[in-house]
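One chain of protein is taken out of this complex; the other chains stay put.
The letters A, B and C name the chains in turn, as written, and every chain counts its residues from 1.
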Amino acid sequence: MTFPAPLTGVVPPVCTPLTPDREVDVPSLLRLVDHLLDGGVDALFVLGSSSEAAYLRDVQRRLVVEAVTGHVGGQVPVLAGAIDMATPRVLDHVAAVTAAGADAVVVTAPFYARTHPAEIARHFQLVAAASTVPVIAYDIPVAVHTKLPVDVVLDLAADEVLAGLKDSSGDLAAFRAVVTGARGIPGFSVLTGSELLVDAALALGADGSVPGLANVDPHGYVRLDRLCRAGDWERARDEQDRLCALFGLVGVGDPARMGGGSSALGAFKAALHLRGVIDCPATAEPQVPLSPEEVEQVGKFLAGAGLL
Amino acid sequence: MTFPAPLTGVVPPVCTPLTPDREVDVPSLLRLVDHLLDGGVDALFVLGSSSEAAYLRDVQRRLVVEAVTGHVGGQVPVLAGAIDMATPRVLDHVAAVTAAGADAVVVTAPFYARTHPAEIARHFQLVAAASTVPVIAYDIPVAVHTKLPVDVVLDLAADEVLAGLKDSSGDLAAFRAVVTGARGIPGFSVLTGSELLVDAALALGADGSVPGLANVDPHGYVRLDRLCRAGDWERARDEQDRLCALFGLVGVGDPARMGGGSSALGAFKAALHLRGVIDCPATAEPQVPLSPEEVEQVGKFLAGAGLL
Amino acid sequence: MTFPAPLTGVVPPVCTPLTPDREVDVPSLLRLVDHLLDGGVDALFVLGSSSEAAYLRDVQRRLVVEAVTGHVGGQVPVLAGAIDMATPRVLDHVAAVTAAGADAVVVTAPFYARTHPAEIARHFQLVAAASTVPVIAYDIPVAVHTKLPVDVVLDLAADEVLAGLKDSSGDLAAFRAVVTGARGIPGFSVLTGSELLVDAALALGADGSVPGLANVDPHGYVRLDRLCRAGDWERARDEQDRLCALFGLVGVGDPARMGGGSSALGAFKAALHLRGVIDCPATAEPQVPLSPEEVEQVGKFLAGAGLL
Partner (left out) sequence: MTFPAPLTGVVPPVCTPLTPDREVDVPSLLRLVDHLLDGGVDALFVLGSSSEAAYLRDVQRRLVVEAVTGHVGGQVPVLAGAIDMATPRVLDHVAAVTAAGADAVVVTAPFYARTHPAEIARHFQLVAAASTVPVIAYDIPVAVHTKLPVDVVLDLAADEVLAGLKDSSGDLAAFRAVVTGARGIPGFSVLTGSELLVDAALALGADGSVPGLANVDPHGYVRLDRLCRAGDWERARDEQDRLCALFGLVGVGDPARMGGGSSALGAFKAALHLRGVIDCPATAEPQVPLSPEEVEQVGKFLAGAGLL
């Protein structure tokens, strides 16, 4: 399919349901995709951080992309993460996910090795030169420990190296600078990954959102997106408030027992399980599973948001 | 071969020579191995950070291990890194490098995803359970953005999950706590990755060192190790001083043009090229190459250390 | 005067003009105050970070508060920072600034010593117990290297320990959580310190803003505030866009020659000097002064924003 330029609307980063023995649960994955499409989302992003891409073996990554692109059949674009430490390894993932049918690739700055803006720019240039599909930059300092500099992003956008930005930095002021700077670059997509600030991001001109929480409540994020587009900021704020309250579920895991990732991904999957979308809430190793009491808390957040 | 318990002496993390088009240069790699063995090193560590493991494709990683283990033929143990983001992906690397002949695997804490001591411990437990060879923990906060907690390391050592620690944290006080705590755990290897503090680490009881700079001057690090073992601390300090001065070559790269990794790895490879060990000083993409003037500086460091 | 509960509108953190020999330039300070009042600001905040409080001697701090409160004569509230490392020293500043006429004090988390949420809470409790005026928490992680936890702020608000929050964290999602959580706490003031996100902060329910850039263009920030209050979000965005472009002046200083603080504060003062408000653009020692070329750049930003 022709990739939209810009890509707009709600683009959930699709969770990867696993079986109890940690294989990809394809039937659950496809039910999740249907749940999202039913919610009205505008595209799908597989193999992102919320998809546990950092944990999935290569063979599992390939299976996810093939299953989703095959199932979606071009109804909406499918973006796929190509998450790895540096350019040569990323290029292999780009080749794999595009062979498996991805319509665009999502790529972070190099990590593990210390890096530099010049190296980040060269990384994206090499990836774009080798990719047959558009390249979206993925700004996620909490994972890669580098913030993509605004001027690097805008230069690469102007040079048509990058087709868009997915911003999970939490730095809305820097995000705004990209939105403003990209006004003169037709077709460049500026997407926020901040579940809690979608209304604010759209108000300042973002094209769309990539909210992990949209796995749990795609209908809510689509409503929010449409209200913002209609300029109905008051009702948008109410919808965003409801989603902010729901987002509290990411904190159910006891920080003495597990990290923030285990808690958040465990809560997303517990919610999908409680809502009947996926068969098993298991997260990948070595993440710590939620306790029954913590899962019960997830249920209360769902109930509070009118989702149970 | 039977893996030494503890592993002692000098264990260089072997650089990965590349051709101008960024393929593994096997003949240069084997010359480098011979250069290191000629220096008297006690073991080899391939696919570590100094080996540019973060950049090497899987097929390249496998080629490196096969080439080195085949060439070494059991003269010294060969440790191989299994560097990736989380347990399932690491397990695939462990299987690959042991199939290719590695005598031990070297594994970091999970990275990219946020992590927690309980998750780090479980990660090493799962890796050790699946590995047919000893597992060495690799503490490298500059890359993975977590410091391995002393108590986690010592608990895993006592439980025979870990066979050793390679410490590149720069935190000699925490390293000392592991050395002291491991006294009662026979066979556990405590190795420092700090090129500039090998004498100090051995003085406080470390078993050995994993100095990247030993690629350039293996004879020097072996001399240093033997002087320390002999308790000749004064001559050891002189040798360490010479190596500290030589280590200055890692800073030749202009920080306005490149990151610290490009500078350090570029300098190691430039030095090996100038010394006639490898055919081409290229580093992996997207690292920035040293300029001719910067390479000239590397030459001056070599001359200053009596190596040219 | 009775301190407003909540405090709303524009509350500029007032720069501290200095003479060439780094004494407080009281006539310039009072002209700056008049310039701000002429812009229609709702309150003044002296001895904040933009006021170079970290640099001012105690005698200079006192002089600033006395001069400003004496000049303002109750027309608008005057908030004063009591910025120091830990509780006992902060208490001395609180006593000094309230004796000098401040209507409220603005206090950060402890810094220099490592701290803990329980210690931060106790710090604010002790300060509030000793203060005769309302206490506003100042969340500025870039300076104190701790983010005030949302739940700590809300608990202290509910207990009437804190009268408000000045948020300079750049974390709009956490700010939103305070705004939402404070809805049931009448009179609690939630103020953003992010010059680039005032429209977004007001849209999600903030009471007001504390923008350093309002020193340079108070009229612009007051217009922006009034447009937001009127719900005219489109024109508000245009005004915010103009101010975002103007804010670019903080980056004129060469990062090879000076830190970000020298550049930003130097640019604010250069702009005030170019606009004829203050006599001398000097910043406190050991900050590096802007070069003539950098000052010229400041002038271009002013011209671009229609201020020259």
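What we mean here is this: a residue touches a chain if its C-beta (ideal position, glycine included) is under 8 Å from a C-beta of that chain, and two chains touch if they have at least 3 such contacts.
Please read these numbers as outputs of a predicted model, since none were measured by experiment.
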item: Visible chains in contact with the missing one; value: B, C
item: Among C:Ala54, C:Ala158, C:Ala173 or C:Leu308, the residue in touch with the chain that has been omitted; value: C:Ala54
item: Identified contact with the non-displayed chain, of B:Arg122, B:His219 or B:Arg237; value: B:Arg237
item: Where the missing chain touches chain B, by residue; value: 170-173, 176-177, 180, 194, 196-197, 199-200, 203-205, 231, 233, 237, 241, 244
item: Where the missing chain touches chain C, by residue; value: 22, 49, 52, 54-58, 60, 83, 85-89, 91-92, 110-116, 118-120, 122-123, 126, 142-145, 255, 257-262, 284-288
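In the analysis below, only the chains that are shown with their structure count from here on.
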item: Touching both chain A and chain B (chains); value: none
item: Most central chain, judged by mean C-alpha position against the global CA mean; value: A
item: Centroid spacing, where centroids are CA-atom means, of chain A and chain C in whole angstrom; value: 35
